[in-house]
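Shown here: the complex without one of its protein chains, the others still in place.
First chain written, first letter: the chains are A, B and C, and each begins at residue 1.
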Amino acid sequence: MQDKISRWQGLIPEEDLAAYRKGAFGRRVGIGARPALLNIDTTFMFVDPAYDMCGREMPELIAAVTRVTDVFRRLGLPIYYSRRDDRSHPTYRGIWNLKLGNAAEFQYATDPRADQWPDAYGPRPSDRIILKNKPSAFFATPLESFLRYDGVDTVVVIGVSTSGCVRAAVTDAFSHNFRVIVVEEAVGDRSPAAHRANLFDMDMKFADVEPIDRVLAEVEMRFAPARAAE
Amino acid sequence: MQDKISRWQGLIPEEDLAAYRKGAFGRRVGIGARPALLNIDTTFMFVDPAYDMCGREMPELIAAVTRVTDVFRRLGLPIYYSRRDDRSHPTYRGIWNLKLGNAAEFQYATDPRADQWPDAYGPRPSDRIILKNKPSAFFATPLESFLRYDGVDTVVVIGVSTSGCVRAAVTDAFSHNFRVIVVEEAVGDRSPAAHRANLFDMDMKFADVEPIDRVLAEVEMRFAPARAAE
Amino acid sequence: MQDKISRWQGLIPEEDLAAYRKGAFGRRVGIGARPALLNIDTTFMFVDPAYDMCGREMPELIAAVTRVTDVFRRLGLPIYYSRRDDRSHPTYRGIWNLKLGNAAEFQYATDPRADQWPDAYGPRPSDRIILKNKPSAFFATPLESFLRYDGVDTVVVIGVSTSGCVRAAVTDAFSHNFRVIVVEEAVGDRSPAAHRANLFDMDMKFADVEPIDRVLAEVEMRFAPARAAE
Partner (left out) sequence: MQDKISRWQGLIPEEDLAAYRKGAFGRRVGIGARPALLNIDTTFMFVDPAYDMCGREMPELIAAVTRVTDVFRRLGLPIYYSRRDDRSHPTYRGIWNLKLGNAAEFQYATDPRADQWPDAYGPRPSDRIILKNKPSAFFATPLESFLRYDGVDTVVVIGVSTSGCVRAAVTDAFSHNFRVIVVEEAVGDRSPAAHRANLFDMDMKFADVEPIDRVLAEVEMRFAPARAAE
């Protein structure tokens, strides 16, 4: 029950799984006393194929993101959204200037919609927004201190991309000693291969990668309005 | 020449590569004015199969690590080694207590050799050692500030594991605006599948994944003794 | 009752106090749900006048540090000690090399006692030790993440020096959104003038500077064994 390794059979070579078993990886961390939702970079720039930074249409992802958001909002649990900060100055972009070609296109400087969210799951005034310069929503941002002020011990992660900003935030949340849950259907990537490989890494080492039904069932059961109203 | 995407043909599905091309990923960053070597977790615990945390024998990795180290040492370039810090108190282990089973075994508390390095490439008194509690050698350590004091702008990464501590350090080094070079033959993983997937992610987004011959040729040519003596 | 400004009358010019009143500074933060004790740099090097880094004999300080420690230990509340990390490599000392003269003396490299604590209040195996390179016990250390793992929301600060490492840790603890209490009699400084000025700054902006009797009375009352045993 506690071993999460067997679910990866067929997707990851059996001899690789044996190495993880030997190292005792992949136990389940679980949801703690107070979860928050962390929605990573689901702005139009990354979920609307009209933008080059988005790999493809992802309707199932958007449905799952919306569904998870609705539950957290209804229960009054804290919700955080990350998106890129201002990219107008070369210094703000930093090494991105070297690693990403065509930085002008990357910026979408003349299109404010790029940094907005679809209404279905976008932020409300009661939510917190984190502007970030680098992949992780924790890197050089106040997210860690905001979560302490809000009394959060568990971060439930949704958004894009699994192999980039989701992975980076999950690693940092783990390192800050948060319990981390990744909602499998509510994270996505422009590359299905990279998506699967990163889910495996996170499930073995840093987080519980869990199906949406299981996560929402536990959240609904444990954080009913009486508690959420505190 | 600048596009690093085509080298992944055959290893990553072609339609995934097309998505990365559309986003203009995968340019080459290059070595800057002063590189340092960062050797991640190559203690006996992770490279000697006598320990459960090591996946398998990796003689090619050890040969490559030794070769890179010899060049940096001969040129007088700064060398940093990371390893785990003291794990004797539950608080020092943090969420590892939940994610890794059998924490007692994980500690190897009674075997000091677990945290030592083979003589072939291990630290000398002139080197710097970073003790860390979490995957990234940058997380909650003075590594970033040490590199500033040493005037370093480029981090050349070697060690284990590609999908864990190497990936985490590379992401953070990129976020701190270092140029990052991963020496392909000198990083390793208990899972070949995870190794390849993470090399791809890093090469596309955060670092130059380069063959050892190319990296050492450039370092030898550009950082000859006259400069190294500064 | 909430205004802490009036207690500084006579020590700080009245017109300065008026400026703080106008800015609405100096309210009381209070102790939250779970306090921890943070003992800053009370090693022999800083409390024994045999060492040049210590300004003078401080018997009242040592008595107060011991008294606070005894209460936290008896109640089973978490206790953290900070001290300097290894200073053997120039890179580990960093800019200290330039700002402090006579760095060799500063190190006390040949005297391990410099970095030990008197038995009266020194760490026990159940305590956590933080090694630091710079003034703040939070800077480039895992202290923030340790406190999260231990469920701590309030940091009670004791130790030396008020104008150096105590002030730096208090500022950072405040910034991480901890509640911070400074025990007035249990912090000390080589300069009485700097001591008083920094207590004022912290009391106005970052922390509650409180007398030892009041702090211990509240801790004893609120965190009796039943709770401490959790």
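Note that contacts are C-beta pairs under 8 Å (C-beta built on N, C-alpha and C of every residue); 3 or more make two chains touch, one makes a residue touch a chain.
Everything numeric here is computed off the predicted structure, so don't read it as measured data.
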Visible chains in contact with the missing one: A, B, C
Contact residue for the chain not shown (choose from C:56, C:89 or C:222): C:56
Hidden-chain contact residue, picked from the options C:117, C:146, C:178 or C:223: C:178
Interface residues of subunit C (partner: the chain not displayed): 2-3, 12-13, 16, 19-20, 22-30, 52-53, 55-56, 94-95, 98-102, 105-106, 133-136, 139-140, 163-164, 167-168, 171-172, 174-175, 177-179, 190-194, 197-198, 200-201, 205-206
Subunit B residues that touch the omitted chain in the full complex: 144-146, 148-149, 151, 153, 175-178
Touching residues on subunit A - with respect to the absent chain: 78, 85, 89, 91-92, 94-95, 128, 133-134, 140-142, 144-146, 149-150
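One rule holds for everything that comes next: only the chains that are shown with their structure count from here on.
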Same-residue or different-residue interface between subunit A and subunit B, half as cut-off: same
Whole-Å gap between the CA centroids of subunit B and subunit C: 36
Subunit A-subunit B separation of Cα centroids, rounded to whole Å: 25
Subunit A: positions in contact with at least two other chains: 175, 177-178
